[in-house]
Each structure stands twice: as C-alpha cells, then as structure tokens.
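Just dropping this structure here.
Yeah, one chain of the complex is gone here, protein chain that is, but the others are all in their spots.
Let's turn to subunit A:
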C-alpha cells in the first residue's frame, strides 16, 4: 500500500470515528436522540383514548406546557397554539388516519406521526414570533394546506 493511501485511509477512519463519537455522545449521553417514542394506540379509537380524548394545551409547571395533539387530513387539533417566550413544550402526537409529519420551521421539531403510534417531542421556545407548523409527509391531495401556527409571546 502506498504511503499516500495509508495517510488517506487514516484520515478517513479518523474523521468517521470523530463523527460517530460526537453523534453518539450527543444522542446517548446528552439525550438529543431523535424522537422514538414506543407507545401504541388503536388508530380508529383515537378520540375515545386518553389523552387524545382531550386534545389541547395544558400548563404543567412554570414555563412548561404539555400539548396533546391529533393530526388528521388536513389539519392539526388543536390549531393556533400560544405560549410565553421561554416555555418548554412537550408534544404528544398521534395520527387519526395516514402518516403525517410534524415540523415547526426554524426549530428542530421534526417527527413522523404514524397511525397506531404515539410520538413525543419536546422543544424550548426562546424567541418570540409566529412559528409555522406544517405536515411534511405526503398525506393526500390537500397535504400542502395542512398547517397551523405556534405563537410565542
């Protein structure tokens, strides 16, 4: 093997090891891993199953909120959420029909919401403003109209 080739392979492996270590440390030690909640639900009985029988926003601590939300063609329930700046919001999500995506522009909120599964994701909102919430998985003819807002005051 050529010397250049050895140097190149050493750098390649080194770079990849560094990526793995950083990603792994963040995901497993700091808890930044992607949303992977494992509870399930009967997709046809979402309205009758707690907590989704009462979708909405609830204050659960100082600057801490829980949002229970259902996604269905082509809307979110509840719509147009408001929280004070500096709030941490825990979202609990499920779908009443097909696969949807839950994305909030300019934040790291991004999760697949699948029928039969409950998904959870948490985000702290520091900057005031109106954030666009949209479905980012194709769900039918009205997919591009599936959006709402989160207003941070």
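Keep this in mind: a contact is a pair of C-beta atoms (placed from the backbone, for glycine too) under 8 Å apart; a residue touches a chain by one contact, two chains touch by 3 or more; residues count from 1.
Criterion: contacts and distances are computed from a predicted model.
Undergrad: Could you tell me which of "NADH-quinone oxidoreductase subunit N", "Transport permease protein", "Cytochrome c oxidase subunit 1" or "Biotin carboxyl carrier protein of acetyl-CoA carboxylase" is the UniProt name of the chain missing from the displayed complex?
TA: The record for the missing subunit names the protein "Cytochrome c oxidase subunit 1".
Undergrad: Specify the residue from the set A:27, A:60 or A:85 that touches the hidden chain.
TA: The one listed residue touching the chain not shown is A:27.
Undergrad: Have a look at A:60, A:85 or A:132 and name the one touching the chain we're not showing.
TA: A:132
Undergrad: Since one chain has been left out of the picture, which residues of subunit A touch it in the full complex?
TA: 2, 4-5, 8-9, 12-13, 16, 19-20, 23-24, 26-28, 32-44, 73, 97-99, 101, 103, 105-106, 108-119, 130-132, 134-145, 147, 149
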